[in-house]
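The other protein chains are all here in position, but one chain of the complex has been omitted.
The chains carry the letters A, B and C, assigned in the order they are written, with residues numbered from 1 in each.
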Amino acid sequence: MNTSSNATTTIVRHSGAYALDNYLTAGQGVKSWLLTTDHKRIGILYLWTILVFFLIAAVAAALMRIELLTPAGDLISSETYNKLFTVHGVLMVWFFLIPSIPAVLGNFVIPMMIGARDVAFPRLNLFSWYLFVAAGALALWSLIHGGVDTGWTFYTPYSTTYANSHVISMAAGIFVAGFSSIITGINFIVTIHKMRAPGLRWFRLPLFIWALYATSLILVLATPVLAITLALMSVERLWGVGIFDPKLGGDPILFQHLFWFYSHPAVYIMILPGMGVISELITCFSRKRIFGYAWVGCSSMAIAVLGFIVWGHHMFVSSQSIYAGMIFSLLSFLVAVPSGVKVFNWTATLYKGSITFQTPMLYALGFIGLFTIGGLTGLCVATLAVDVHVHDTYFVIAHFHYIMVGGMVMAFMGGLHYWWPKITGRLYPEFWGKLAAMITFIGFNLTFFPQFLLGYLGMPRRYHAYPPEFQMLNVLSTAGASILGVGYVLPLIYFLWSLKRGRLAGPNPWRATGLEWQTSSPPPVHNFEATPIATASPYLYDAEADRDLHMANA
Amino acid sequence: MNATTTAVVAEQFDDIQQQHSAAKLGMWIFLATEVMFFGGLFLAYTVYRFTYGHVFALASRHLDDVFGGANTAVLLFSSLLMALAVRAAELDRRKQLVRLLLATALFGILFMTIKGFEYRKDFVEHLVPRFDFRWDGSDAANAELFFWIYFALTGLHAIHVTVGIALILVLALLARAGKFSPNFMPVEITGLYWHFVDIIWVFLFPLLYLAGHR
Amino acid sequence: MTTSLPKLYWKTFIALMALLAITWSVGYIDLGPFKLVFALAIAMAKAVLIMLFFMHIRGGSKLLHFVAVAGVLWLLILLSLVLGDYVTR
Partner (left out) sequence: MDKFRLIPPQASTSAHQIDWLFIALVAIMLFFLISVFFPITWFAIKYRSGSDANRSNPSHGSNLIEISWTTLPIVLSVALFSWGAVAYYHIERPPPNALQVQIVGKQWMWKLQHAEGKREINELHVPLGQPVALTMTSQDVIHSFFVPAFRVKQDVVPGKYTSEWFKATQLGEYHIFCSQYCGTDHSGMIGRVVVMEPVAYQRWLTAGEGGESIVVSGRRLFLDRGCSGCHAVNSKFHTPLLEGLFDKPVPLSSGEIVKADEQYLRDSILLPGKQIAAGYDNIMPSYAGQLSEEEIMQLIAYLKSIGDKTSP
């Protein structure tokens, strides 16, 4: 019963399996996409845009990994290598990790989860996407004209006085991308506050909403500081005189304070939405209500607030005063506690559940494993004495890749697989999904675990050539990177394949309890025929009933 | 509020109250981001005043506090006019609204002209960093740092004032065409923005002009 | 509100001008280190007056109160912890 997606056929086959009059068929042609104010379409526009930047940054990473196969810098010049790791950093942070879950999954799912027809400011939402595209164009323009070689951290005085690459155009790109995420943040906060369905009190909200609300708080309060910092750096570079310049008595450490005041909360912008997705996946695929709902919800808020007072742990060896270092070290330990609470609660949720291992669940379990390792190594770099040794080495690289790639990207893939039937109305191929998840998990560990060893051995980061004794671990890491590459290409293929030939999904393929599953998939333009009334707390799964049912899923 | 319910309610909202409170909340959050945006510069000011307090006091004496004080009064008065304009919009008195909006914009322009004269005076006195900055005292470097922060803060604020004036003039045009009879929210939103710009100047004046006793 | 709105606005304006006069005249007295504290206190008072009356925070929802304070609160986090570094160097 394979009905083509464009509803030209006269037979109205509203078989519940595939809603013919949905938001995809509500308008045809490029104009309907470029002028849409439908939060669902804007989510898809963001998906295609971040895919482009992810691929560019991934190619940069691949080239770096190949270069690091040999101790001598013989494949590419050190100049090119510096530009590669800068591109990898900038594009991954600002054009993939920060927008991915909020702007793609968040835009698509938040209004539906709270029973609203759209976000609070739909036109602003579209404007946010146009800002994002303009920012991407600026970044690519800077890239084409020779790229930037300052690293994604833009430390002065190198970025202002000594770098001779296209710093200002890249900084302008990030400046504009910052405003795109500020607008998304404002939109989500107002939507969640003002547009919840009747009966949907705060403690009946799905945990994905809690996580994205906390993320939006950080988006809104931290990003402006990045904007002013990049603006100050750019003006200082343009005029040759500025407040970070030691010749004027300025202090380069002040730039680091301003930069990291944004950039540490930014890593929580990246991981919090991932945690929200995992709360959804663990409950749905273990058919069980979350363990400690209030604690998991509040730990998202705690992470958002505590995330603002710990940035000094990036500057332990930067000639920041040792007493400030001690304050930041203690606070950094405390910010790890809410993350621990979340992991323990997910583990406890599995108890007495009825666990199935579809692709989203594999990604969720992978997330818990890798995020726990990432978070715990965070304790090592938060410890003052150890950080003196491992700061700016591959130990730190491994730490944040375990959290961003092992955590956030796994969660994004899990979320994408979980909501794919709702977005497209079609199911992805289950076998290939599981295979890709496992390949990604193995490839990831092989890539980044050796880097912990390299880091403690003392191999500094951003090194184009290194002493011979580090070669063996680098070869292992590059091997892992190639497997990881395969793990990411597979979903690209079968997702595209599923658009045309995936099995029809029907409104609720996972028998999940969120409001977004109580409407057809793909959903109609206004999400619900009638605004749903929320009556009970979320995740009302019943593992026992599920076991009796025990349907053999294909 | 006598806004009739037949006012145009955007499709995603259930009623006009929800739309209004959403718009106000959104604007207030945007103002919080503006506080953090200016905050980076306030941090630079605080840190360098802490490290080079003596020079900052000396340098701030070179700023003309008459210009600064007058500008504060002008902006405070324009804030008053804006508040009255929002009330007029609420009570749907179109002519009074247009007059008050124009008056507010006028005082905004007055602020910018005073600012222009002040910048010209600073330029003549060679106080503009990078553009032939001259300083007779001993630590010209730190003084240049003060003036760099001064021009960064007041320049950023001036940009915000200019944007505000443009917004208010557009509002005046739309008000004349009666666009705000049921839905006066855009006037209130712009009013919030204008008051915020005034608050920023309220902090700039003592910090920059009165750093050292005159 | 008991008094009519415009009268309230004018009273607020006059209070603001008075505060401006105070802060300006204090500028000419040498208070030493208290100068900064005093100047900031008056500026904060003016800001609160503007927010309460001109920006209708008074009588507004508690949420708006929190958002109004949140911006300044986060700025204080930034200022205090960075100064914590510079003071103890």
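Quick note on the criterion: a contact is a pair of C-beta atoms (placed from the backbone, for glycine too) under 8 Å apart; a residue touches a chain by one contact, two chains touch by 3 or more.
The structure presented is a predicted model; accordingly, all values stated were derived computationally and were not measured.
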Quiz item: Relative to the complete complex, which of the depicted chains are touched by the chain excluded from display?
Solution: A, B
Quiz item: Of the residues A:I355, A:L435 or A:L504, which one touches the chain left out of the display?
Solution: A:I355
Self-check item: Residue touching the undisplayed chain, where the options are A:P224, A:G325 or A:G433
Solution: A:G325
Practice problem: Among A:L205, A:L365 or A:L515, single out the residue that touches the unshown chain. | Solution: A:L365
Quiz item: Of the residues in chain A, which ones touch the absent chain?
Solution: 73, 78-79, 82, 149-151, 153, 155, 157-158, 161-163, 246-247, 249, 251-253, 286-295, 316-319, 322, 325-326, 329-330, 333-334, 336-337, 340-341, 343-345, 347-348, 350-357, 365, 368-369, 372-373, 376-377, 379-380, 382-386, 388-389, 391-393, 453, 456-458, 460-469, 472, 543-544, 546-547, 550
Quiz item: Please identify, in ascending order, the residues of chain B that touch the omitted chain?
Solution: 52-55, 137-139, 141-142
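Quick note on the criterion: only the chains that are shown with their structure count from here on.
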Exercise. Measure off the straight-line distance from the CA centroid of chain A to the CA centroid of chain B, and report it in whole Å.
Key: 36
Quiz item: In angstrom, rounded to a whole number, how far apart do the mean CA points of chain B and chain C lie?
Solution: 15
Quiz prompt | Numbers and ranges of chain C residues touching at least 2 other chains | solution = 63, 70-71, 74, 78, 82, 86
Quiz item: For chain B, what residues touch not just one other chain but two or more?
Solution: 21, 25, 29, 32-34, 36, 39, 43, 47, 51
Quiz item: Which part of chain C faces chain B closely enough to touch in the complex?
Solution: 5-6, 9-10, 12-13, 16-17, 20, 23-24, 26-31, 35-36, 39-40, 42-43, 46-47, 50-51, 53-56, 60-61, 63-64, 67-68, 70-72, 74-75, 78-79, 82-83, 86-87
Quiz prompt | Contacting residues of chain B [partner chain A, same complex] | solution = 10-14, 18, 21-22, 25-26, 29-30, 32-34, 36-41, 43-44, 47-48, 51-52, 129-130, 139, 141-142, 144-145, 148-149, 152
Self-check item: Complex contact set, residues of chain A against chain C
Solution: 193, 221, 225, 253-254, 257, 261, 308-309, 311-312, 320-324, 327-328
